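Input: one structure, supplied below.
With one protein chain withheld, the remaining protein chains of the complex are depicted in position.
In order of appearance the chains are A and B, and numbering begins at 1 in each one.
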Amino acid sequence: MTLSVDTSARKDRVTAHDEPPGKGATVELIDLHRRFGATRALDGLSLTIAPGEFIALLGPSGCGKTTALRVLAGFETLDRGKVLVDGQDVSAVPAQRRDMGMVFQSYSLFPNMNAVDNVAFGLRMRGRRGPDRRARATALLDTVGLADEAAKYPHQMSGGQQQRVALARALAIEPRVLLLDEPLSALDAKVRVQLREQIRALQTRLHITTVFVTHDQEEALSMADRVSVMRNGRIEQIDSPAMLYSNPATPFVAEFVGTMNRVPGHLERSGVAVMGMVVPVRGGVHGPPGTTVDVLVRPEQLMLTPAERGEAIVMTKTFLGSITRVGVLLGSEVAVQVDQTSTEAAQLELGASVELRVTATEVMVAEPWSGQIDRTIPTLASGPP
Amino acid sequence: MVALTVDVMTEDDRSADGEGSSRRPRRRPRVWRAVVLVVVGLYFLVPFYAALRFSLQDTQGHFSWGAFRSIPSQQGFSEAFGLSIRLAVVTTLITLALMVPTAVYVHLRVPRLRRLFDGVTILPIVIPPVVLIVGVLEVAPTQLKSTPYLLALVYAVLAMPFAYRSLDAGLQAIDLKTLVEASRSLGGRWPITLWRVVLPNLRAALLSATVLTVALVLGEFTMASLDQYQTFPVWVVAFDQDDAHVSTAVSLLALVVTWVLLLGIASLDRRQFRRSRTRTG
Partner (left out) sequence: MRALVGVVPFSLYTFVFLGIPTLAIVIGAFQRPSGGFTFDNIRIASSGVYRTGFETSVELAVLTSVVPGIVGLLVAYVIRTSRGEALRRIVSTASGVFANFGGVPLAFLFIATLGTTGIATRWLNSLGLNPYSHGFSLYTFVGVSIVYMYFQIPLMVLVITPALGGLRPAWREAASNLGARSWQYWRHIGGPVLAPSVLGAVLLLFGSALSAYATAQTLTSGSIALTPIQIGSFLNGNVIAGQQNVGKALGLGLIVIIAVVMVFYGILQRRASRWLR
């Protein structure tokens, strides 16, 4: 009854077999409110999660995503609102009886127990007998690929190994809901990617409703069925990763998910004037012609062509594989990232003048940003890079 | 009696701050908690109150500031206090002159020895002062035995663990290696580096080590009494025969002064710690 997840395998190669499908519970968060002193950690958060769904809570620090998770787990109380699991109100149920498995950010393994005992702990609390629970624990460790480390103690394991044990421990109790609180943040980049795939594979196979908290949008987009982008205690948008990327509901979401450029332009009757052309605005033009706005456009929605006296100058080139991200200085202050194929980009020289064009059929506009000017692309005055 | 340094307190602050974010609902009874604190609090505060009352009485039992006021003029007080101060100064100089270069050196050149050093500085705790003085008096040449400064030389050994731990904590907080390398790479030679870079950054640790050493010397009774020199604590005990009120008053004063001094370093420590934390944070 083992599944050895090859860490280099892609998730679509994981095969199903004799593990019975897990219980996927329905989770409803209804109008959650919670304050810590003057801060509103949760400000009317509502969310419904379907059985077996993998939801990511994504947002900057302080947006309330961890608070929401902890409320669900039972570690925080609510000022207002309800939490329903499979239709039952669990707000009054203490954490130890909620039957949810949680994986913490780091160092949550019990230091005085080895891997097997850690994984078996939940079963022990539920009264399972010694040999019985050890067998199941060992099986789970095998599932996460750590059968050889069963007798090791946490301080003898790497970060990635510890988190895998933590995952096995959470799954041992066959929870209705699986909660993950930034479990990969403390790990090395490479381990992070491997574990991402493992977690997702396991989750798919076991069909457990899962809530995954992260501030890393790449993580969220690559793992989740739906991603909920949060800000200031509320959900800005909840959608599939593709929809979030292509159809962001607000400028915040647009900039948080993926890379987004901000280029100054002004409104016209039929769209927004930017880079010498007028582009239609998504959702229509709302404002008098002449209003200064920032145009939001993605690197792959721009095109640059070498020109004698173009309005932009190439400042940097970042090789990303098949694509090269070219940093361009528009006018004297605006830094813009443009994606070119690497073959085209190879022909561009630093300091060359180019022309920029928007290739998208429509763009989003936002209030001009009053923050600091982005100086990550050095100006010409400081000499060649 | 083993005294522990103030750096243990800053560690406490560190971990306390670290878990401040987890605000779990507290459902357990507050009663037993309050009971523990009250009982323990009483145990610690009542003797103070008792001593205060006793010291504010004269021999007839009436209220009087006499005990306190007469301290400086009591027989033997100024000699004993002066001796203790002189010993404290000498001990501090010896201790710092010995421990600062050593601590810096160990941190820079032989970091592997740091574990060993932690162990070595525990040694004075293992050799009780009462035993140590026996050994010292056995082997010390008569010239040394005839001066009270022999005590200062031995006190430095007693002060070592506390001084070392203060300095160690301070050195760790300032990332000594990087600072020194930066200074050297900018052309600073060793003496300048030590004087202008290392020592100023160690101010809090140095102060802490100094205060602890001084407190130790001013309070040390065992070795002084057995070496038969009348330092301040020895005088206090001897004077008890004459007027217990004065001895009690002096003891109270000594405690309060120590308290103030230690509180002083505690707040200094905390401020310097917070500063260095925001620097690296």
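Definition applied: a contact is a pair of C-beta atoms (placed from the backbone, for glycine too) under 8 Å apart; a residue touches a chain by one contact, two chains touch by 3 or more.
Being a predicted model, the structure only gives us computed values, none of them experimental.
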- Which residue of B:Ala80, B:Leu96 or B:Val136 touches the chain not shown here: B:Val136
- For the full complex, which residue in A:Ala68, A:Met100 or A:Leu167 touches the chain that was left out? A:Met100
- Message: Counting contacts across the full complex, list the positions on chain A that touch the omitted chain.
- Response: 73-75, 94-98, 100-102, 104-113, 121-122, 124-126, 155, 166, 169-170, 173
- Contacts of chain B with the absent chain, listed as residue ranges: 1-6, 8-9, 11-16, 18-19, 22, 24, 26, 28, 33, 36-37, 40, 43-44, 46-51, 53-55, 98-99, 101-102, 105-106, 109-110, 113, 119-120, 122-139, 153-154, 156-157, 160, 215, 219-222, 225-226, 233, 236-237, 240, 244, 247-248, 250-252, 254-255, 258-259, 262-263, 266
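Here is the rule we use: only the chains that are shown with their structure count from here on.
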- Centroid distance [mean C-alpha coordinates] between chain B and chain A, Å: 52
